[in-house]
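With one protein chain held back, the other chains of the complex are shown just where they sit.
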Amino acid sequence: MTAQRLSPLIIDKVVSRALREDFGDAGDITTAATIPANATSTAIIAARKSGVIAGIDLALAAFRLVDPAVRISIEKDDGARVETGDIVLGIEGTARSILSAERVALNFLGHLSGVATATAALVDSIKGTKAKITCTRKTTPGLRAFEKHAVRCGGGHNHRFGLYDAVMIKDNHIAASGGIANALRAARAAAGHMVKIEIEVDGLAQLTQALDEGADVVLLDNMSTDDLKKAVAINNGRAVLEASGNVTVETVRAIAETGIDVISSGWITHSAPGLDLGMDFK
Amino acid sequence: MTAQRLSPLIIDKVVSRALREDFGDAGDITTAATIPANATSTAIIAARKSGVIAGIDLALAAFRLVDPAVRISIEKDDGARVETGDIVLGIEGTARSILSAERVALNFLGHLSGVATATAALVDSIKGTKAKITCTRKTTPGLRAFEKHAVRCGGGHNHRFGLYDAVMIKDNHIAASGGIANALRAARAAAGHMVKIEIEVDGLAQLTQALDEGADVVLLDNMSTDDLKKAVAINNGRAVLEASGNVTVETVRAIAETGIDVISSGWITHSAPGLDLGMDFK
Amino acid sequence: MTAQRLSPLIIDKVVSRALREDFGDAGDITTAATIPANATSTAIIAARKSGVIAGIDLALAAFRLVDPAVRISIEKDDGARVETGDIVLGIEGTARSILSAERVALNFLGHLSGVATATAALVDSIKGTKAKITCTRKTTPGLRAFEKHAVRCGGGHNHRFGLYDAVMIKDNHIAASGGIANALRAARAAAGHMVKIEIEVDGLAQLTQALDEGADVVLLDNMSTDDLKKAVAINNGRAVLEASGNVTVETVRAIAETGIDVISSGWITHSAPGLDLGMDFK
Amino acid sequence: MTAQRLSPLIIDKVVSRALREDFGDAGDITTAATIPANATSTAIIAARKSGVIAGIDLALAAFRLVDPAVRISIEKDDGARVETGDIVLGIEGTARSILSAERVALNFLGHLSGVATATAALVDSIKGTKAKITCTRKTTPGLRAFEKHAVRCGGGHNHRFGLYDAVMIKDNHIAASGGIANALRAARAAAGHMVKIEIEVDGLAQLTQALDEGADVVLLDNMSTDDLKKAVAINNGRAVLEASGNVTVETVRAIAETGIDVISSGWITHSAPGLDLGMDFK
Amino acid sequence: MTAQRLSPLIIDKVVSRALREDFGDAGDITTAATIPANATSTAIIAARKSGVIAGIDLALAAFRLVDPAVRISIEKDDGARVETGDIVLGIEGTARSILSAERVALNFLGHLSGVATATAALVDSIKGTKAKITCTRKTTPGLRAFEKHAVRCGGGHNHRFGLYDAVMIKDNHIAASGGIANALRAARAAAGHMVKIEIEVDGLAQLTQALDEGADVVLLDNMSTDDLKKAVAINNGRAVLEASGNVTVETVRAIAETGIDVISSGWITHSAPGLDLGMDFK
Partner (left out) sequence: MTAQRLSPLIIDKVVSRALREDFGDAGDITTAATIPANATSTAIIAARKSGVIAGIDLALAAFRLVDPAVRISIEKDDGARVETGDIVLGIEGTARSILSAERVALNFLGHLSGVATATAALVDSIKGTKAKITCTRKTTPGLRAFEKHAVRCGGGHNHRFGLYDAVMIKDNHIAASGGIANALRAARAAAGHMVKIEIEVDGLAQLTQALDEGADVVLLDNMSTDDLKKAVAINNGRAVLEASGNVTVETVRAIAETGIDVISSGWITHSAPGLDLGMDFK
């Protein structure tokens, strides 16, 4: 896959904030005191565990915003699989700039590669089925756009980005609207023609209702694989069916093999451990 | 412990950004379509796993910034231990406001409680030793202030907040300065009298040098517990000794029992799984 | 219709910027020089032409952000039809605050009510048909969220909000992808399951291709009403059909009567004259 | 006329916000899915109606902020008259960048050229008289600086920019101050020596009072041309006289021929239809 | 004089930034460690030197933004003369809030009262003459609006606020335009009718030229008092005459007695020492 570059329009403010968080008002006082201003260095960022890379553009931005003169070669771009020891980035520039930007670059790269790696673990587990792995809105505040991107780097797909770009009707909405039919009709009347409507159902009876009202997507939360299979049969291709709940590397294949279309996981964004990456000077 | 309130000065921008990330330009289109404007609700946020709470003020801010009229009772404040099923917050207000703020509130609370819970696991493991658990700069970009706070909620202590508030001399700084003595002298000359100076050493010989030059803190990275014990003896109370590397719930007690002062862990901030918390309407 | 309140989260920054644009650094130097600080006033904002109101929350925010003590009664809320002379808002407070906020309040209210009024003119013209009037992305930079809202106040519906929330494949995308089928397949593979896909076709042959590939929505730009009727027949309910181009109060009914689903107009946002509203002191 | 370049200091934040409004968090998902990353294109922006161009620098900024590598030739700069079909900008770069920036560039250019075109229509109508056409504070929130610039591009002049840069005493200020003389004296005492003072009068008696008190500018709102002529005679060159109210292409010449100095119009900023401009790929 | 309140619209961002500058990410770690959360205090801010107060609203905002529950009584408002020991503000609230906001409140109040005090010293020195003291654009970056306000609190008047609100033609502009007449005509042609035009002249010959071209204001920089007297005679009331250069408490009266209209001083903003104010707990 060719990595899709993330626009500076979306990246730069977030990376600047992260750098300011690390620089404070006094800046990198260690480097200023101990490294000559004109010393130059060559460094690499390499993987210390195997995984999938995501966030290269944010790492690049960290170096660029500290010092536009730092030169970087991308050895493993977003979406690439890495093994322990693989070089991800080659870096040349003044030692001060490289050292000052290092931690922010690694914090983005490690976090997002962690998300990509967790996603890839689920994607790998269901290879050969037609199901897609998607994320949820259970993301780290302020980093959703990037975690969504990391999910794609890991081979997953994106669910809605927020409250604004798709309708998702859950039990409280159904209760407040007076039932599935009313909720779906209200949503259809209010939503524009470019907006998809998903509804969460708690059983097969509700599924039938939702399909009759023309839901675009139906969420089946915490259902047994037996029920999921029945749901697939009832649906018969009408709506997109999404399964969620208790999705792990161990359970996901069985869920996918029910014939479900989409499997969504909060874990890949809210609980993926960071991928261990480190910087070494030559 | 009495929870220390986080100032709106530090919280509100971050929570607003998270809400805007979720609201986009169109806002919560599902709730607007399906929930009457005047419907009110009572809800709770409860723990679905055991752990330690952190981030209450951010959760409160999420509801307050969406709707100042939402009323919240704090049942478990920052630093409290919770068991599965424990109620953390009681919430009353319009159903629309509660539903629209729910996800952002939970994302902050789950993430930060995850950090507090991971910290507490290490802290619990070394009970009775004199060592302190601290975090590092390996934090989630944009959330460092809050993750540092969560570490304190879990019974840990804070390392420096950034590049700006303390000197930390690592191998590259030492090499560029021409050795440990030069690096420490350069740092002492440049740093203000309110700034502590830490240096990382790679062996006991370097430790002696660092102590002779009056380092305030010495970092011993990835040393065996045998070497740590020797370091404690060599130090003889002169500097604060910090151990890092391969710190897990399994290894941490042995490290603490060497007599080291501080044990730092990146894992508690960059890889702690979120604490599972959920909102239920009554 | 009950007006949907716009959240301060979305409104306040934009209104603050508009107030700062008018206040500069010196503030309202006329009012400060000529009006005693403690003088209070009662004023009304009234319509000087007939139309449809939109933007009440932004007008309220202008007064609130200048002075939270100003009290306002809403006589005509968003979506209300007004005739010349109808009172829209009743306002009480210090004369200084009312005068200083007046122009910004009226600029928002006049502009957005202009959009709502233009929308309503199209909506009224097609009453009885099944077609919906929608806006486009041809909006005033910085005000899209509010103009989209104004379109809803005028009885219209919203098209996608930006480049991010739906796929819209136009001639250049088709050419670069190697045809309609390739473009639709590429879009389907990349887009999440919550994203709708629209494609613009330039004739009935392309329409058939697009329908065969499962486009959710098809845009028919600048087609004759005869061709639109044929398109409706060919479609036979499969996709949503959208017509655009040369949509005016004079032409829109004929377009709607072809059986098309959606009629989109850039004019209602980029060229609607402001609705004339004025403030009078009692 | 040589176009005056607008500074990035004033432009870039506004254009970035407009681009973010269009990009959201997910960016241009259509282009990313259907256009190869390395495809390049040549395009033009051309006029589809005759008018006067304004906003070239904002259009340029839209492309530059999306991709600094896009190259643009300016064929018709701010202030230029265009006929249908005239090429305004020539554009070369990657197809992705050009397509993603297109709408924001056109939205600025169309809106501001609309303002310039409306202004020029009034300016053309009074050619040969000594009167100047000026705008008001009835501008689009957030875009005042640019609309003021567009008025100049159309051959008009600028009134005050906000509440801060000149004194404008209206009926409510007069009433609260205890009459014209008191209001003017209060304003003169408070205002710095670099600030001009204008007062609105509702008849010729008030005009005499205002002139006696040394008003710099007098606003004559909604007066008949007969009264305007009398006002010009009474004034006898002492103050600048400004007429406003019911200013249209049909009425403006008669107003100008009364000998008035300045004619101000809100319509040219709040109700000018956008100039129709489009982008075509070669 | 009744103090004119400064709007939160203009104050709050600046005060928030100052508080964030002082709080950083960790906040007031001393107070958090040593002061119980529920301890309350009563404090005063008092003058430790005599002077003129300015900046009360910024001090109030510092406390309000840290803690809206802090109650403050204004004993000496903006513009008031104070003697050593005079109480300026009475403060009640939690000890933590008062201590954390103290320094920012005092930094604003001390700096701006210093500007007001320096201004008043010049104003007092010329009592009985018709001249006005004004500031310049030589202000502290980021604080111009407040320093301009402080000048007014000290009895001075404001010059233009920036490059945008008045024309000021200096020697380089004259040289580039081809002389005084050309420069003034170019400025008159470009500037709106609400903009005053000032020109700096370097001698009496140039003054005559400037008056003949109708300059609104003429700046006489570093002229002897003899020449200033001649300039006043030549002017004969046509333009406003402004003197600048070497304006001190010692020299200013002689300058004022030449009959000049305005005396401008950069020193009152760029070099006024802070007024010594302190906070004491009861």
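Just a few scattered comments:
Chains here go by letter, A, B, C, D and E, matching the order in which they are written, and residues are numbered from 1 within each.
By our rule, contacts are C-beta pairs under 8 Å (C-beta built on N, C-alpha and C of every residue); 3 or more make two chains touch, one makes a residue touch a chain.
Since we're looking at a predicted model, the values are computed, not measured.
Counting contacts over the entire complex, the absent chain touches A, B, C, D, E.
Only one of the listed residues, E:Gly90, E:Gly162 or E:Gly259, touches the absent chain: E:Gly162. Touching the chain that is not shown, out of E:Val70, E:Val88, E:Val195 or E:Leu241: E:Val195 (per the contact rule at the top). Looking at chain E, the residues touching the absent chain are 14-15, 17-18, 21-36, 39, 41, 95, 99-100, 103-104, 106-108, 110-111, 114, 137-145, 161-165, 167-169, 172-177, 183, 186-187, 189-191, 195, 267, 270-271, 273-274, 281. Against the chain not displayed here, chain C makes contact via residues 21, 24-25. Touch with the hidden chain on the side of chain B covers residues 132, 134, 157-161, 164-166, 192-196, 198, 217, 240, 242, 261-262.
Note that in this section only the chains that are shown with their structure count from here on.
Touch-path distance (fewest steps) from chain A to chain C is 1.
Path length between chain A and chain E in the touching-chain graph (shortest route): 1.
A turn of 120° superposes the CA atoms of chain C on those of chain E, with the angle given to the nearest 5. Two chain pairs are in question, B-E and B-D; the one with more C-beta pairs in contact is B-E.
Separating the centre of chain C from that of chain D, both taken as means of CA atoms, is a distance of 22 Å. In chain E, the residues that reach two or more other chains under the touch definition are 24-25, 158, 161, 165. Chain contacts here are complete: no pair of chains fails to touch.
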